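Here the structure comes first, spelled out in structure tokens, and everything after it is commentary.
Note that this complex is displayed minus one protein chain, with the remaining chains in position.
So, subunit A:
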């Protein structure tokens, strides 16, 4: 029985990979196909451009993007190839995003715990959580940078990357809070009443029942939180002016667009891969909690 589900799982993984690759191929075909047959001036409807121009500046060939990625970043001596620079920037962003994700997850989880413990808190806090996500990042970034700049405790001083991490955590905490709350509230009445007959208090019920039961809800929430943290990091790098990450690199390379259009696509691809890698890391964390994920594994 476990054998068949294991095999089924492996097959599902492979087919997911296959569909993913197919999607990439389809995207490439669409890109090159439109470039080949589309009008050079693009498609304009009622004065609004709805499809881009097809010249090499607006839509470089895929081959050009790839070959540009292995050439040096710029003409100065010792300049590394673009792909190496992209990986370096991606790793920097990943580190910052990971810090933001961790903080956001912990905070989100604590908020969920509070809401589960006190129903009043759920009614009072939940609307604020939703409201918090409607604040535009662009408005938030300068505020956080300004506040951070004022913090100076002994040898510790606020660094720019911390602002970025805070903004990433601001995006990451929300899905975790909502998912964890649903998970903590997921046990059936019969289980909760059983714990009551055992005279188990809130904390023991949490430990033995609610936490394990929340795992199937928590894992997707953490995955979502990781994706949000990456997006938050990329955007926050740009709006706080933090240098060294992939978000900043996307902007810098795009600015050299007119003379070197193929260069900008490498960091964009890097950001996409970064999102996939972060999801993969969370999935690995999920593997260690497999035992608590039985229903999900069985279905």
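The definition used in the following text is that contacts are C-beta pairs under 8 Å (C-beta built on N, C-alpha and C of every residue); 3 or more make two chains touch, one makes a residue touch a chain; residues count from 1.
Criterion: contacts and distances are computed from a predicted model.
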item: Chain left out of the displayed complex - its UniProt protein name, from "Tryptophan synthase beta chain", "Nitrate ABC transporter ATP-binding protein", "ATP-dependent DNA helicase RecQ" or "MioC protein"; value: "Nitrate ABC transporter ATP-binding protein"
item: Residue among A:62, A:200, A:254 or A:269 that touches the chain left out of view; value: A:200
item: Residues of subunit A (touch criterion as defined above) contacting the omitted chain; value: 1, 188, 190-191, 193-200, 204, 208-209, 212, 215, 291-292, 294-295, 298
